[in-house]
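A short write-up of the structure that comes next.
With one protein chain held back, the other chains of the complex are shown just where they sit.
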Amino acid sequence: MSHYYRLVVSCPDRLGIVARVSNFIAGHGGSITEASQHSDLEGGRFFMRYEILADSVGMPPEALREAFAPIADEFEMTWALTDTRQRRRVVLMVSRETHCLVDLLYRWTAGELDCDIACVISNHEDMRGLVEWHGITYQHVPVKADDKATAFAEVQRLVDEAHADCVVLARYMQIMPPALCERFQGRMINIHHSFLPSFAGARPYHQAHQRGVKLIGATCHYVTEELDAGPIIEQDIHRVSHCHTPSDLVRFGRDVEKAVLARGLRWHLEDRVLIHGNKTVVFA
Amino acid sequence: MSHYYRLVVSCPDRLGIVARVSNFIAGHGGSITEASQHSDLEGGRFFMRYEILADSVGMPPEALREAFAPIADEFEMTWALTDTRQRRRVVLMVSRETHCLVDLLYRWTAGELDCDIACVISNHEDMRGLVEWHGITYQHVPVKADDKATAFAEVQRLVDEAHADCVVLARYMQIMPPALCERFQGRMINIHHSFLPSFAGARPYHQAHQRGVKLIGATCHYVTEELDAGPIIEQDIHRVSHCHTPSDLVRFGRDVEKAVLARGLRWHLEDRVLIHGNKTVVFA
Amino acid sequence: MSHYYRLVVSCPDRLGIVARVSNFIAGHGGSITEASQHSDLEGGRFFMRYEILADSVGMPPEALREAFAPIADEFEMTWALTDTRQRRRVVLMVSRETHCLVDLLYRWTAGELDCDIACVISNHEDMRGLVEWHGITYQHVPVKADDKATAFAEVQRLVDEAHADCVVLARYMQIMPPALCERFQGRMINIHHSFLPSFAGARPYHQAHQRGVKLIGATCHYVTEELDAGPIIEQDIHRVSHCHTPSDLVRFGRDVEKAVLARGLRWHLEDRVLIHGNKTVVFA
Partner (left out) sequence: MSHYYRLVVSCPDRLGIVARVSNFIAGHGGSITEASQHSDLEGGRFFMRYEILADSVGMPPEALREAFAPIADEFEMTWALTDTRQRRRVVLMVSRETHCLVDLLYRWTAGELDCDIACVISNHEDMRGLVEWHGITYQHVPVKADDKATAFAEVQRLVDEAHADCVVLARYMQIMPPALCERFQGRMINIHHSFLPSFAGARPYHQAHQRGVKLIGATCHYVTEELDAGPIIEQDIHRVSHCHTPSDLVRFGRDVEKAVLARGLRWHLEDRVLIHGNKTVVFA
């Protein structure tokens, strides 16, 4: 099966970037299967993502990276060149609401998520059976209200041990400590069960019901220290009416959350999400 | 052409309301063409709306109202019985953004809005031509930053003179004075250009662009004294991405605003919207 | 926990139906928690569904049915009175595409589908592990191209043995024999992977890709003898573009199929779907 190199770049916008990069790729025989660019006219920043058939380039990724480095320097690029053969290692974290976990496990099994699932970490035992049935390690790390530090030290240890590239908070209902947020900056993904910035914080569906909105939503975003305020990757909504109780909202919300998190994670794993300050460029 | 009586009721929920009301209607030969009920289980309140073929009832609306009054008293109903032959008188108010006005005028011409348009009031002269082309009176009431009171006294006079049943703020960019809000409580409809409660206040599309949301929206709501906080009638959204500038958001937003305001107003005119505290029951 | 009686009626439209039925319910002390009506003005037919708190009625469902029968006769009703304590027995059938099955199992576990799953029947062995992990019987009934009759005799036997009230074709890729269609008329639900009536028959996503449509869809419908032509319960769509290959369409389609089938089945189990010729009334 074919594999691909993905070149992802962000840099100050100026003349000739595309020419220089595409010359470089063509010069190495690279066959481009997908190309995306974006110029942020306000901020004067340029973003690009190229997907290149690996076999068309006669060299391993390390060599290609080395060859590209001078161009990257010249244009002051923030960049990465990834090889789809090197699958990301993802740690999933979950509490009692399991719809996102079940959904991600199905998609992973079906080949929709190109990654290894290093382990599932939960503050509850509930999902051990199903997770292990999928052949995945389950780590139970209880979180005590009066000693969260111990729990998060253990989480950190497990994440390290797992060599995680990415952490997914699939309805993990504990607030991550700043150190972990910092360490996984741009690599820790959360699903929030509201259409942010509406109803940040706790019990958003009850807040939404209280306000009488006609649409509820969910938001997939990168985690930052400030709660529910990180760069948004994806959002979606579901229509509701006066007929619906808070528990109907919760039920509809589950479907939106699953879909939004799955899209966000897939895009992240495919290097389609570029962070730009507190916003994202998504080459979906 | 057939006309209809509409009986709209809200009352404390208890046994036998539907039986009593439907007996009453059947007893007068009333042929029901549409019926809706809602029990708010939390608040213990009951809502209903019946559409009755007027010709099937052998009496004018006044007589039917008189006959119904004892039942209404017994069940402590807030209620109204309207006759579709008595068209509501609507005053449209608009500033510089004219998409909602143009849209409402088209729908009114096409027979989608069952009302008379008493007049259009604007703080600008721009739309006089198009409005008068439709045979509708145009009232220019300039609003001076240092003397809004005079302007709103004139607005009030015009609204009175027009015998308005309903005022529509079709992107009227002035804050209505409390007295007018109070007087048209439940009969003054605004379109806000965001998915409330996100981005209340000024320049919501710029706020949305700043936050990097992936969906923008619009909200049609009844006006209350508290800005952008009244009961929501309808909302909808449009997908956006990193490609889109604030002016793209404004452009997409126009389409959402038009659609949401038109649906909200139509439902209001058809007596489909029942206010319930700071929320609405919409029998759409 | 509260249980409910559901009274579902369709009959020729005439004066006084609602009055008569609501009197009957009120006369037995019945507390109505949800009520829906629809008059089909073209066909002159009336549909209604009442949800009644069982404890408010001082009698078992059999007695209530007996008491209601004379009214039903008088108005020539097609009707049913169900008790939510008597859970439907559902048989799920599946072939190689398992997303709908996995989704329904999750929803069932989460309490979104109020039914017993009598068994899963498949023409493949693949899903035995997951199904049995859920504590559900798995029946493997291979279908040989040159002897389908034997297979369907076995299917019929298993369905009988299971006392199935409802059969769900959750991407079961065999055409059901007329006798089974006939027997489960209005109780056999299929998910078709296109926005019917477009692209009936085989490989609809490839047909859609070939035609260059900008939206793909899925359709949940009751099975009738004529392939993909039965009464439609629910449909939904997903946006696609020139970027997407047929396999992307298949992937997007899985999400739409899951959602549409789950909604359709839930509504069916809640007695919200009334068949009207080749169409449905859905009190959702």
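Labels A, B and C are assigned to the chains in the order they are written; within every chain, residues are numbered from 1.
As a working rule, contacts are C-beta pairs under 8 Å (C-beta built on N, C-alpha and C of every residue); 3 or more make two chains touch, one makes a residue touch a chain.
Just so you know, these numbers come straight off a predicted model, no measurement behind them.
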Given B:E112, B:E125 or B:E226, the one touching the chain that is not displayed: B:E112
Contact residue for the chain not shown (choose from A:E34, A:E112 or A:D248): A:E34
Of C:D13, C:E97, C:D165 or C:E234, the one touching the omitted chain in the full complex: C:E234
Which of C:L53, C:A151, C:V213 or C:L227 contacts the chain that the document leaves out: C:V213
Touch list for subunit A against the chain that is not drawn: 15-16, 18-20, 22-23, 25-27, 29, 31-35, 37, 39, 41, 56
In subunit C, positions touching the absent partner: 38, 40-42, 195-199, 211-215, 217, 231-237, 241-243, 245, 276, 278-282, 284
Contact set of subunit B toward the excluded chain (per top definition): 98-99, 102-103, 106, 110, 112, 129-130, 133, 251, 254-255, 259
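The criterion applied here is as follows: only the chains that are shown with their structure count from here on.
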Overall pattern in which the protein chains touch one another (line/ring/star/complete/other): complete
Centroid comparison with subunit B (C-alpha atoms), farthest chain: A
Whole-Å gap separating subunit A and subunit C, where each centre is the average of the chain's CA atoms: 36
Junction residues of subunit B, two or more chains touched: 41
